[in-house]
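Take this structure, written in structure tokens, and hold onto it; I'll ask about it next.
One protein chain omitted, others in place.
On to chain A.
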Amino acid sequence: MAKMIKLVSGDGAEFEVEEEVAFQSKIIKDIVADADDVIPLPTVSSKVLIQVIEYCRKHAAVNSFPLSPSSSAAAAASSSSSISYSKPVSDPALRAWDNEFVKLNNSSLFDIVIAANYLDIEELVDLVLETVADRIKGKQAQEIRRQFNIENDFTPEEEEALRRENSWAFQNN
């Protein structure tokens, strides 16, 4: 009988998960090591927690080993270290499942990545960020703004200057 961990979401709902599923999250792994089986997660809503658990369940079967620690995103923003990526998912069936999993609107994706970041589930963070990057790829600036509802706070002169400065990115012939 696998050991069960109890996760309590922000709105009070309780979820029991197998240990190896919960241990996809490094944070939970560390907390449990200090002998605590009930883990409150006040910042994570039930809806998001269900999705995260679903992801962890699927990936726990594949990953028997814990993931290598990633340098935290904050360290990556400083000039000393470079960007780190988790190892890519090699199993095509799993990758297909992942692609289905991230077919969500932007708002849900952001909720998941924030929760995954909080729980330190490297692969899930990477997956969602890659998806967001893919949604930006290939689009012109105006389309990107429309997709993410971003306000254009440039003056026309600034926009023109930027367009000239980055003309290499637009010009393809």
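One rule holds for everything that comes next: a residue touches a chain if its C-beta (ideal position, glycine included) is under 8 Å from a C-beta of that chain, and two chains touch if they have at least 3 such contacts; residues count from 1.
Heads up, the rule we're going with is that contacts and distances are computed from a predicted model.
K.L.:
Suppose you had to identify the omitted chain by its UniProt name; would it be "F-box protein", "thioredoxin-disulfide reductase (NADPH)", "GPI-anchor transamidase" or "Alpha-type globin"?
P.N.:
So, among "F-box protein", "thioredoxin-disulfide reductase (NADPH)", "GPI-anchor transamidase" or "Alpha-type globin", the name matching the hidden chain's UniProt entry is "F-box protein".
K.L.:
May I ask which residue of A:34, A:100 or A:153 touches the chain that does not appear here?
P.N.:
Residue touching the absent chain, from the options given: A:153.
K.L.:
Could you tell me which of A:3, A:95 or A:139 touches the chain that is not displayed?
P.N.:
A:139
K.L.:
Could you pull out which residues of chain A are in touch with the chain that's been left out?
P.N.:
72-74, 76-77, 79, 82-83, 106-107, 110-111, 113-114, 117, 125, 129-130, 132-133, 136-141, 144-145, 148-157, 159, 162-163, 165-173
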